[in-house]
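Every protein chain except one is present and positioned as in the full complex.
Now for subunit A:
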Amino acid sequence: MEVVQMQRRFVEYAASLFREGFLDGQFTQLQQLQDESNPDFVVEVVSLFFEDSEKLLNDLSRALDQQNVDFKRVDSHVHQLKGSSSSIGAQRVKNACIAFRNYCEEQNTDACLSCLQQVKQEYSLAKSKLETLFRLEQQILTAGGSIPIMME
């Protein structure tokens, strides 16, 4: 009974993530890639993404702190962040990155800084949401249930 409840919660939570745009179809693809031979694939990829993103965000804040901002570098960082976020389906982080890049082209430092803040915010949001999701997943697994297949 508890497992079923947990499963329902999990499904609802995941659906809300999709509905609110935190995640997109790419995440489903990610989940589809996970199988018996690779049981922790999603978690691995997502944690890689977290590491990667944190490093990139640090780099970005450092780059934007400097007197003469090297926009080319900033742009390439944002580009990377955009690539990895889109790959795991963190849609809102990706969207924030797109806006960020526009300002990078204009070389607008202030706007870039505010964008950075926005990206950071989106990132932490996505991180917390995904961690919650994984926690739920873990709970189901420990309770002995199977993880329901998510629908788009």
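Here, a residue touches a chain if its C-beta (ideal position, glycine included) is under 8 Å from a C-beta of that chain, and two chains touch if they have at least 3 such contacts; residues count from 1.
Note that contacts and distances are computed from a predicted model.
Engineer: Looking at UniProt, which of "histidine kinase", "Ciliary neurotrophic factor", "Cytochrome c oxidase subunit 4 isoform 1, mitochondrial" or "40S ribosomal protein S24" names the chain that isn't shown?
Structural biologist: Looking only at the record, the undisplayed chain corresponds to "histidine kinase".
Engineer: On subunit A, where is the contact patch with the chain that was removed from view?
Structural biologist: 19-22, 26, 29-30, 32-33, 35, 37-38, 41, 44-45, 48-49, 51-52, 76, 79-80, 82-84, 86-89, 92, 95-96, 98-99, 102, 106
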